[in-house]
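Shown here: the complex without one of its protein chains, the others still in place.
On to chain A.
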Amino acid sequence: MSHAETMVGAPVQVRGAFGRLLRSELRLQLGRRRNLVLLAGLAAVPLLLGLVLFLTRDTDLAGQGPGFVGKVTENGIFLVVASIFVCLPFLLPLTIGIASGDAVAGEASAGTLRYLLVVPVARTRLLVVKALAALAFAGSAVLAIAVVGLVAGAAFFGLHDVVLLSGDTVPLGVGAVRIAGVVAYVALSMTGLVAVGLFYSTLTEVPVGAMAATVVTAIVSGVLDTLPALSAIHPWLLTHHWLDFAEFLRIEPDWQVVAGGLGVQAAWVAVFSALAWARFTTADVSS
């Protein structure tokens, strides 16, 4: 019981500390029941969509529907794209808004933030880990749709050689790579929204407020994108390039379009990460 005297000097950081922090955060976020329910909800979309299309496949309604939905009955692999297309306007932003808006505000409202900071965890490091966990969750959300879409599509309609938007047919293997490109592009398109949510999350101790603000940002962006009067700012809107994933389904994807869409996301990430950092590293934690 004389430990107080035996400690001299500053404690040193144990190796692998950042990895332990990150693993703890991922376990906390991905193991949390609310987040699992959100993922399950997203995963249910391709199941339901596939089921509806399967049941109506021999009626007059077959082959109809927006975008990629009409193609699903011909080739199950398109259930992946159709499901993403259906989730993109609202369900994905909602899920990601909840996870990223909760990142810091959730800890603040529970009071656990003050205990993390006095452990201590450096604020910048904590913010980075929170961002990485929110990104991981966003990726998991897109992946959940894709994986369940692929499995359900294969089960309902089978997988065949892929007819691209240009009418060309490529072998299933090549088509699968194209679909993987779609999934990756959509996942990366969510990074801007994650950064926005993270920033809002540093502003408040009320997680629901940060979540709502994040979702509203995505929705407002989508609305502004439909107003021709604002066409000058359209290329810079958060959601403007989300549907550019279609490039991956052309025989010759226009890489400039893809890079442009990802570049806009990078800009949103840069701006809102900087804002989140500036706010979080200077804010008084009084919750």
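Going forward, a contact is a pair of C-beta atoms (placed from the backbone, for glycine too) under 8 Å apart; a residue touches a chain by one contact, two chains touch by 3 or more; residues count from 1.
Note that contacts and distances are computed from a predicted model.
The subunit not displayed here is recorded in UniProt as "ABC transporter ATP-binding protein", chosen from "Pyruvate dehydrogenase E1 component subunit alpha", "STAS domain-containing protein", "Dihydroxyacetone kinase subunit L" or "ABC transporter ATP-binding protein".
Which of A:Leu30, A:Leu91 or A:Val285 touches the hidden chain is settled by the complete complex: it is A:Val285.
Considering the full assembly, A:Leu21 is the residue among A:Leu21, A:Leu42, A:Val215 or A:Ala276 that touches the omitted chain.
Although one chain is not drawn, its touching partners on chain A can still be listed: residues 1-7, 10-14, 16-18, 20-21, 23-24, 28, 32-33, 110-112, 114-122, 282, 284-286.
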